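The complex appears here without one of its protein chains, the remainder shown in place.
First chain written, first letter: the chains are A, B and C, and each begins at residue 1.
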Amino acid sequence: MKAVGARVPRYDGVAHATGRTEFVDDVRVPGTLWVKALRSPSHHADITRLDVSAAVAMKGVRAVITADDVPLLEYGHLSALGIPADEPLLAKGEVRYKGQPIAVVAADDEEIAQAAVDAIGLDLTEKPALFDIRKAFDADAPRIHQWGNWYTHFEGGMDRRQIRKGNIEDAFDKADVIVQGVYRPAAIEHVPLETQVSLVVPEANGRLTIYSCTQALYFSMGVVAAHLQLPLNKLKFVGGTVGGGFGGKVDTATETICALLAQKSGRPVKWRWTREEEFLCSSTRAPWHMEIADAVTKDGWILGRKMLTLHDSGAYSRFSPYGLTKHSFHHTGAYSIPNLEFDGYVVYTNRVPTTAMRGFGVTSVSFATETHLSRIAHELGVDPFELRLKNANRIGDTSPNQIAYTDPSTVPTILAIANALGHKLTPDYRAMTRDPRSGDLLPEHLVAQIGSTEGH
Amino acid sequence: MTSVLLPSSAAEAAALYGDGSNVTVIAGGTIVMPTLAGGRTLPGKALVLTRAGLAGITRSGPRTTIGATTRVQELVGLADPLGGCAANVADGEIRAQGTVGGNIRAGAGADAPRGDLQSAFLALDAVVRSTGAGGERTEPLEQFLDADQRLLLDVSFEEPAAGAFAAIEYPHTHAYTVLAVSGCRAQDGTIRLAATGLAGHGARLRSAEALASDPVAAGVAALDDVAFADDAVASSWYRTKTLPVLVRRVLTQLEESA
Amino acid sequence: MAVHKGRGFAAIEYPTGMNQNGDPSQAWIKVKPDGRIDVFAGTSDIGNGSKTIQSQIVAETIGVPYEWITYDNSNTDSSPVCTGTFASRATFVAGKAAEKAALAVRARILEIAGKELEIDPADLEIVDGEVLAKGAPQKKISVSDVAAAATWTYGELITGTGAQLKPYASIVEPETGKVDLSPHSAISYASCAAEVEVDDETGIITVLRLWQCYDVGKSINPTLVEGQIEGGAMQGLGLGILENCYPYYPSVEHRGGEFGSYLTPGMEDMPQIDTIIIENPSADGPYGAKGIGEMANNAQPPAIASAVFDAVGVWVTELPITPERVLRALEANAEPRRIGKLVIFDEELSINTVGNGPVKLEVLV
Partner (left out) sequence: MNLSVNGVPHNIESAPLTSLLDVLREELQITSAKAGCEQGGCGACTVLIDGEPQRSCLTPVVAVEGAEITTVEGLGTPNDLAPVQQAFTHHYAAQCGFCTSGMMLAAHAYVEHGGTEDREAIQDALGGHVCRCTGYVKIIDAVAAVARGDSFDATLTAAGTRMTNLGGVA
């Protein structure tokens, strides 16, 4: 029997159906400590006093850590790609979002851990908070980081991701109509049924065994190793079976802190976030603000696009610069638009940092550009399927960053849905394929953008 | 150390409840247990009503009495407004755990209104029998909702001639009630209306009742009887826009049932 | 009161693998003395089914039954690097590494079988756990016997490794975004139509039907492909009309901290879903596969937004399209501002209106 293409049973199907799949929280190690975190009650404040002595002195408390206990406090999720770190593992001096961890306790049981957290002395001086990314550039905007309110480390030292292609002014001059709109998808929780969790067991040989729900074992191992300043042979990540992730478990949310507490206490330590923590303190999909102006002809050709994107990164960068770059590479959607002017900013706010989520960077732009195309079709009185079919990217058309598409299936997928709906199309459109442009489908404005499909 | 009290009769429950000070009442568990982190962090004194004999629906002439620990699910299938209102509460498993008393007694949650059944019982002009400081007493639900914490024993009402219920049917099974309106036409023809999804607890819509013969005007007038709050599931603005719609729909249903 | 029906449509694309690449995955395989196959890889299975997919790829590539495969992704001591399960890369990138490791194992099995059968390995193939001479299938040796011979006769462990890494695509012109090579492993395509019903008094939207079409390259496991598409539709529905961490964004007030107040789609919210799968193979993916896991929630929100317009004549361009936003849009009944050939929607939302800083969208005509 062929294995590829077959509806074989799931490798883990029977384990799932008998409740025997072992998730991190199902691992039992005697003597495991509970963890609770002191989290910032404020959206933005200076920490003027942090005193954990009463917590440390409590009976049943085995370890308390603060920023001072972390060998390398700041390690960026994208440090490996040269993106500078800006987020401390535990807040130091300043809190920039409500829910930010400040100190963490490991204790014999949950009640003691919570009592110890309650006993930590914390004084804050409130600072003005910024929540609206559209106001981040205002002269009087609250300042989130010392360098400002947006990310400044794109290639060439640029403070924005920029895409330029063709001749945008010419496209807007030649347009019959310019349609402008604003699109704002919301922050979304990942809501894995298994909340963030890890269990760290200190081994006799000095290694740490880290049971983790990470979506990325080696990635998370690298993060823990960096914060703890340990070589990889001191860590063993155990995982690979995850109770839902959707991008949120690419963050290494609990592992590093548990590892530090296990080191300090010499005991196994487990931290399972409550659902409330998961909803309120875990990272989210980012809110985005997108403005599009499309230069179009009366018969539905898209000559050019100007676009401004603001990505609400929350208090720290995490994966946001990566997400914005991906967004910019796909801001023409499934279409060939030869003249482009795109500017995108990663903007900080005093909200929980945002992170990767299913469709990272592109879910936003798909919503914006597709809703915009429907608007244009309505504005022009052109059939929305035909508008899309004529502009659909074809073999040999090029992307915003000037790479030729080798196997675009925009045309066949559109036609499949048109057929399923019984949507009426003219024979020309019905016969369309993804093959390279020619004839009426290669108007003058699309000639220069054609690229080579060799070597990709 | 927690002391867990497990009364086996209504009288024992009342005695153990006393004046209610420092007593955490657990009936279905749906409201209290999440606040106890699954029982890992504990209150001083817990009164568990599971075996207190407070469950059951009894009928005597035109009057129906519902015991405090009757499960919400048991109301599903009763005539509107109570049946429809109960069916709108959470999902089947929660309805089978949560109790009528707990639901009526629930204050507004952190993120959303609670006390889904209040609108139905208010529209039914229900009477609550309770115990607590000063001993047992019976009073209209409206009064009970504003009273200090007391142990609800049962709730009773006279069957109306007709009932109706309408809610914002937000897609999402286990959401809280965003806004709901219950209505009754009593045996004497009086129209009573009430709403939940308000700031605080549910309320009678007396201004709307006064204009019951004109459902559109009644809907607008209902806004005089309520105050709304913004919360995670809806804004005051939205509730202001939709309360008149629900009132009109309930009154229309009542008209059609005439 | 009126309930209005409407339809909307969207077409999308989505890359497979990390943007700009540079994301390695590796696999190694060893063969037990009876021919059963142990696969080690560092790919987390987040429910997407990568344990199953990679087992299928290895079974197919070597030529043994799927049941012969043991798949271990449990820890970093025994499993090699996988960048992770994200960027729609588990089937394509990690699966490709598994395929490469399996090819190495297959080659080694054929070499030893060639010695045992005294036939050039190039003239052998493996079918269903047996090594057969091409064109003369009566000349054969089981993979079990080959593995035994390797272990007991030749003193050898049959093993193979595979690694997949597309080099990092650098942005060579920061001003234009031009890159030096294709910045993705593949691109997948999809279309979606939505049919909705909108109550113009309460603003409540019911999504009645979704029609979806995905080019998946190749369904390594059709049931898993369906699962990704169906689960994606649910999350797309959530994005479109339900879910929001900040109900009053940009305000942070009234965040929901529980399932009753954060609106994940429930079972009864699901519309009827009709799905069409296209298999235009990718040049580089294992067996032509592309990654579609993530894109599966991207097409529904715009299709729903357009359907809402079709139903009640208003564009709601802030997600989710809540009942409140529908009512507010109906009440505002806003027309775009028209200046010459310029048609400006949503001005009240624009940074040009709200912000006072230097960042604007300049559209000079």
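Assume a residue touches a chain if its C-beta (ideal position, glycine included) is under 8 Å from a C-beta of that chain, and two chains touch if they have at least 3 such contacts.
Not measured: the values here are computed from a predicted model.
Student: For the chain that was dropped from the view, give me its touching partners among the shown chains.
Tutor: Displayed chains contacted by the hidden chain, ordered by label: A, B, C.
Student: For the chain that's not shown, point to the residue among C:31, C:46 or C:205 touching it.
Tutor: Spelled out, the listed residue whose C-beta touches the missing chain is C:46.
Student: Just one of C:84, C:260 or C:320 touches the chain that is missing; which is it?
Tutor: Hidden-chain contact among the options goes to C:260.
Student: Determine which one of A:88, A:222, A:243 or A:361 touches the chain that has been left out.
Tutor: Answering carefully, the residue with contact to the hidden chain is A:243.
Student: Among C:15, C:63, C:162 or C:231, which residue is in contact with the omitted chain in the full complex?
Tutor: C:231
Student: What is the set of subunit A residues that contact the non-displayed chain in the whole complex?
Tutor: 7-10, 12-23, 25-26, 28, 190-195, 242-246, 272, 274-276, 409, 412, 415-416, 433-435
Student: Spell out the interface residues on subunit B facing the chain that's missing from view.
Tutor: 2, 4, 6, 26, 28-30, 33-34, 36-40, 42, 46, 48, 50, 90-94, 96-97, 173-174
Student: In the complete complex, which positions of subunit C touch the hidden chain?
Tutor: 46-49, 219, 222-224, 226-227, 230-235, 258-260, 264, 266-268, 270, 272-281
Here is the rule we go by: only the chains that are shown with their structure count from here on.
Student: Express in whole angstrom the distance between the two chain centres, defined as the mean CA positions of subunit B and subunit C.
Tutor: 46
Student: Could you check subunit C for residues that touch two or more other chains and list them?
Tutor: 255-259, 262, 264
Student: Hunt down the residues of subunit B that sit against at least two other chains at once, touch-wise.
Tutor: As it turns out, subunit B has no residue touching two or more other chains.
Student: Where on subunit C does subunit B make contact in their complex?
Tutor: 1, 201-206, 241-242, 247-248, 253-269, 323-324, 327-328
Student: Under the touch definition given earlier, write down the residues of subunit B that touch subunit C in their complex.
Tutor: 34, 90, 109-112, 168-176, 230-235, 237-238, 241-242, 245, 249
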